[in-house]
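Of the protein chains in this complex, one is absent; all others appear in place.
First chain written, first letter: the chains are A and B, and each begins at residue 1.
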Amino acid sequence: MQGDLRVDEALNFLLVGDLVGVAVFAASGASAAVAKRLDLFGVALVGFVAALGGGILRDLVIGAVPPLAFADWRYAVTAVLASIAVFWLHPQLNRLRRTVLLLDAAGLGLFTVTGTLKALDAGVPPVGACLIGMLTAIGGGLARDLLTGEIPVVLQRDIYAIVALGGAILVTIMREIGLSGPGPMALGAVLITGLRLLALYRRWSAPIAVP
Amino acid sequence: MQGDLRVDEALNFLLVGDLVGVAVFAASGASAAVAKRLDLFGVALVGFVAALGGGILRDLVIGAVPPLAFADWRYAVTAVLASIAVFWLHPQLNRLRRTVLLLDAAGLGLFTVTGTLKALDAGVPPVGACLIGMLTAIGGGLARDLLTGEIPVVLQRDIYAIVALGGAILVTIMREIGLSGPGPMALGAVLITGLRLLALYRRWSAPIAVP
Partner (left out) sequence: MQGDLRVDEALNFLLVGDLVGVAVFAASGASAAVAKRLDLFGVALVGFVAALGGGILRDLVIGAVPPLAFADWRYAVTAVLASIAVFWLHPQLNRLRRTVLLLDAAGLGLFTVTGTLKALDAGVPPVGACLIGMLTAIGGGLARDLLTGEIPVVLQRDIYAIVALGGAILVTIMREIGLSGPGPMALGAVLITGLRLLALYRRWSAPIAVP
């Protein structure tokens, strides 16, 4: 139906999707830092890394240097503002726990789509592009947990990484069959987000090795 | 005696050496993840990072983007299959502890050789190429330990990193004097592996600072 890529629109979609994801993941990093009693600058730094770590890794492996996080000031400013907002507002955020989980799922969907598309556009083969899409989505959370001294939650709460990987495969197939316009891709992000929320709601979990 | 580099053979040697190393290190990462009670996907992810983290770092610093781990699907598939195998077979693996140590030593030898050669081929000067060869060999284990919340064992069980560094220096000298064919390099990998096993067997250790 759609399929034809209007370049400006597509770029805008990537940018807006990215920035919303940045704000959401910065908020998740800042929340973790506040919980560890880090001060204002520690909170901003963990928020920055949680929001932009996945994208920096993505840009390094596809050879897009300097990474967007450094080339476009809007990324860093979005991450820092979202972190500072959490620093001041976090008591209210506790009451908004559901909202945070919803936003985190949205960030997962958005980063998976933009990460996979960027890797494919850079000429990475499909399997690699799917891995890069997944790492873009989970990389920031990994870095956040390492910085705050935790075993990464993504390694334990598995129906997170696997949703990102499944979403990256979906995006790759959609692009292969020509459905790479903003509309279909937005739909892909919504699907990934929905699957993550369903996994949360139904408490889906993966097997643990028998001892 | 040999010294003349038949390119196809050399490439095949690098590929097979790399993939065996990938499987072995994936198994070591997956074992650590199983021990931490991570679930199937966490085990696969730690296995992936342990197997491919060193090579990704190597490719980033020599400017080979996208890194092989993403450019060639056989790397990721090998790492994930080896991790899943450990997930299902790990009770048997406990009885195979000696085999695992042997395979880990083989991985150390193989990654040191391929990492150092790739760095030299990319035009990195000798000292840097030796460091890159060592980091290729120990990088995955470092990442594995960081992800599972441990102080990296390579920092404590020193006769590991230093064997890799010594091996990288040997490879650099061999290449300098023209012994860079598959045969001599396979011999180099065997020497490094043997030295590591000797260090294990003799319980060699390095000095700790006097308090």
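As a working rule, contacts are C-beta pairs under 8 Å (C-beta built on N, C-alpha and C of every residue); 3 or more make two chains touch, one makes a residue touch a chain.
These numbers were taken from a predicted model, which means no experiment stands behind them.
Colleague: Taking the entire complex into account, which one of A:Leu147, A:Leu165 or A:Ala209 touches the absent chain?
Modeller: Selected residue, touching the omitted chain: A:Leu147.
Colleague: Among B:Val61, B:Ile84, B:Leu102 or B:Leu200, exactly one should touch the missing chain; which is it?
Modeller: B:Val61
Colleague: Just to verify: which one of B:Leu102, B:Leu146 or B:Leu191 makes contact with the chain not shown?
Modeller: Checking each option in B:Leu102, B:Leu146 or B:Leu191, the one touching the absent chain turns out to be B:Leu146.
Colleague: Since one chain has been left out of the picture, which residues of chain B touch it in the full complex?
Modeller: Residue positions of chain B that touch the missing chain: 60-63, 119, 122, 124-129, 131-132, 142, 146, 150-152, 154-156, 158, 161-162, 205-211.
Colleague: Could you list which residues of chain A touch the chain missing from the display?
Modeller: 33-34, 36-43, 45-46, 56, 60, 65-67, 69-73, 76-77, 87-88, 90-91, 146-149
Quick note on the criterion: only the chains that are shown with their structure count from here on.
Colleague: If you average the Cα atoms of chain A and of chain B to get two centres, how far apart are those centres in Å?
Modeller: Chain centroid spacing, chain A to chain B, equals 30 Å.
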